[in-house]
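Note that this complex is displayed minus one protein chain, with the remaining chains in position.
Now for subunit A:
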Amino acid sequence: MTYDAVVIGTGAGGAPLLARLAKAGLRVVALEAGKFWKPAQDFATDERAQDKLFWNDERLTAGNDALAFGNNNSGTGVGGSTLHYTAYTPRAQPDDLRIRSEFDVGEDWPIDFTDLEPYYDEVEQFLGVSGPSPYPWGPVRKRGYALGPLPVNKAGRLMEQGCRTLGIRTSPAANAALSASYYQDGVGHRPACINRGFCQAGCRNGAKASMDVTYIPLAMHYGAEIRPECFVTQFRRDASGKISEVIYVRNGQEERLHCKNVFLCAGAIETPRLLLLNGIANSSGQVGRNLMAHTALQIWGEFDDDIQPFKGIPGAVISEDTHRPAQRFGVPTDFVGGYLLQSIGVMPVTYLSQLARGRGLWGADLKRAAAAYNHVAGINILGDCLPYAHNYIELSDEKDSRGLPKPRVYFSNGENEERMTAHADQIMRQIWEAAGARNVWAFPRNAHVIGTCRMGHDPDTSVVNADGRAHDIPNLYISDNSTFPSALSVNPALTIMALALRTADKFLMSERAKE
């Protein structure tokens, strides 16, 4: 049997596309490295037990600002990293896609905001994104959010208070978790969020729109097949250069699928890793290059109030006033691009582990700081990042448990990211000071790996075209955050999903044109 499409990976890049292709009547199968969880019985409210949701195959991490993986970034299991994303779903703004036009550095996207806009709309309505209508930033929307915003937790209230004092506008954020129960054809009823605050360790009741409770059931409704615990290792190509077989390992045994088309949706590390392992789609030499990671500095403070930072959607409040801070505040900045501000709640082990790494506290000092856990609240940024030649992924000589080379990832912030972070550090400290914080401390970090197989018009400088199709291999598409030409100043998940639907539609149109 030959499948019309094999989709590799079931996260934000794979699942929406899988559903679209299945709905069009194609014979499709998704291969997923991880398990197909049953959240109600498999998910405990315990961070340690839930580390099964993270991509824990070891990655080597290098550079001045070496990236953390595991609980930071990729996920494993049907649903991919959406199993442990915070469900924060702001849209990119139109100028995010035109960094080079605006600042003469970085890269423009080969598509416009107007290409994404209808898909943003569709994804938000399908997932049941909860958010304010109207939304204060970006172009006027054709439709409001599907549901009203989720309740704001204490960290969010404190951010609102601090920002009000400083004249920074805030709003309840858009989150892909349900503020009321929601029904979708092909999916059924999903219940409202119960404010567990455990989004980053797995949602128990299906309120959070991870792919396993949204696009995957939709895809299965339309006949898609899901094969969990299948790790893809090789592609076989026919005489014309097209991929004709996908080879994967299940239960230690090699199996293969015959296919007409392949959609690689394994995320910005495993996607280029698989291409590099197979030595394909890389005539540009750009596979694994242009790796970007969002600036994501966190500022934590302690408050007199009982915060209980584990309660409620973690990212409850947003401000995009810092999207282009010079325009908003009339004070020139020394960096390009911009960032958003976000209030953050946190689970205890995550917080205390960061405290250990970030402040190096131990002994009595650690115990004292840990005792304040119920009184901490945070703010963080999520900001753009430029592509640099010094940031990339390569295959190392060290082998993993499957006998495949471990990826080595280089990341160092450039001057631009350092300046942006310094700007944000100052603003966030002012907000927390105005809100009455004590013992304020900063945890420097970068989040989300982006851009390792970027899209563009020129086959010499990009890996896929504007439709997501590989320049080198006509039946290979990539749909995940690796194709982003720039990092955007927002969390990537919503844009990955929107782009996935667009890629599916472009593919279906080209198939129809062949008929």
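We adopt the following convention: a residue touches a chain if its C-beta (ideal position, glycine included) is under 8 Å from a C-beta of that chain, and two chains touch if they have at least 3 such contacts; residues count from 1.
Everything below uses one rule, namely that contacts and distances are computed from a predicted model.
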Chain left out of the displayed complex - its UniProt protein name, from "Protein HflK", "Gluconate 2-dehydrogenase", "Transketolase" or "P-II family nitrogen regulator": "Gluconate 2-dehydrogenase"
Residue of A:Arg143, A:His258, A:Lys367 or A:His457 in touch with the missing chain, whole complex considered: A:Lys367
Touch criterion as defined above, residue of A:Arg98, A:Arg204 or A:Lys242 at the omitted chain: A:Arg204
Among A:Arg59, A:Lys208, A:Arg324 or A:His471, the residue in touch with the chain that has been omitted: A:Arg59
Interface with the undisplayed chain - residues on subunit A: 41-49, 51, 54-62, 66-71, 74, 151-153, 194-198, 204, 308, 310-312, 347-349, 352-353, 355-357, 360, 362-364, 366-367, 370-371, 373-374, 398, 408
